[in-house]
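Here's the structure we're looking at; comments come further down.
For this depiction, one protein chain was excluded, whereas all remaining protein chains were kept in their positions.
== chain A ==
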Amino acid sequence: MGSENNILRVNNLQTSFFIDGGHEIKAVDGVTFDVPEGKTLGIVGESGSGKSITALSILKLIDSPGKIKGGEINLKGENLVDKTEKAMRKIRGNTISMIFQEPMTSLNPTYTVGQQIRESYKIHQGLGKRESTEKVIEMLKLVGIPSPEKRINQYPFELSGGMRQRVMIAMALACNPELLIADEPTTALDVTIQAQILELIKELQDELGMSVIMITHDLGVVAETCDFVAVMYCGKVVEYAEVKTLFKNPRHPYTVGLLKSLPRSDIDQLELIPIKGTVPSPDNMPEGCSFAPRCPFATELCHDHLPDLLEIGDGEQIRCWIYTDDWDGDPEVKVYEP
């Protein structure tokens, strides 16, 4: 936010799935966030919070029975929601790229690594086999794959999980995208490899100057890699802030709960406190704030009415009654001391 240029502005995005003849499940329900140019935005949330659907919505890769129902996805001033499928194909893998959670299954088992990366060059730059082969080797070198001349002719099953994720990254970055969406890129990897992959993404970001959306459920990953964070709960953004602010001064009770359940080295911590209860099921959403049933501070207002996402200075946004003038509960809870 602030004075920086945003490469992507998502405004009030709504994506729903229509099952059993019209029954609607709101997977993403009014998501709003900005991705500043050259920076990394983390989207954090539990499974089912709608973070992956948000990512797929940005590329308009939502399969039937899912549908983007409303809102705007502004990429450098152009609203992607209005774009045709044909126009979207020019953006996918070219302006916006995506890498996925499962490197084991995200590569086609019947084509070589080289063939799969080469395809991006063919689609977006019209390059022939010989020209693109050089670029593929260059790309594999860039993502730290040893002896790329040999790897290029190998099949995905001949590579380890970490190597495959590197190949995915090489494929995603082939056409020099302005935005990379990484959907839990390290979840399926060994811890040692996780750090390497995150480091790689960061390095490449500095080198190529792209923006990144890092989708994760791991606040540790956020702390390490992100500049801004959007915390999602039940298809909504509940808090958006700079990373430092969020860790130092979390405001939403959900964010506070998440941080309390995370082991930290920077503060004295007596014990880890889990958030009580479970995420409500999508077809049984509370009428008011969706976190109210688990929130230790919830009042009747919270249970009955949904708060708006409000800006509270410094580009921070929060969706919680506590930070409004209407708050009728304990005034003391506004200040959180870790």
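By our rule, contacts are C-beta pairs under 8 Å (C-beta built on N, C-alpha and C of every residue); 3 or more make two chains touch, one makes a residue touch a chain; residues count from 1.
Definition applied: contacts and distances are computed from a predicted model.
Hidden chain, UniProt protein name from the list "Thiamine pyrophosphate-dependent enzyme", "Nitrite reductase", "4Fe-4S ferredoxin" or "ABC transporter permease": "ABC transporter permease". Per the touch definition above, the residue from A:19, A:61 or A:272 contacting the chain not shown is A:61.
Of A:8, A:53 or A:168, it is A:168 that touches the chain left out of the display. The omitted chain makes contact with just one of the residues A:74, A:94 or A:133: A:94. The residue from A:124, A:151, A:166 or A:251 that touches the chain not shown here is A:124. When the omitted chain is restored, the residue from A:21, A:77, A:109 or A:126 that touches it is A:109. Hidden from this view is one chain, which touches chain A at 59, 61, 89-94, 97-98, 100, 102, 105-111, 119-120, 123-124, 155, 157, 168, 171.
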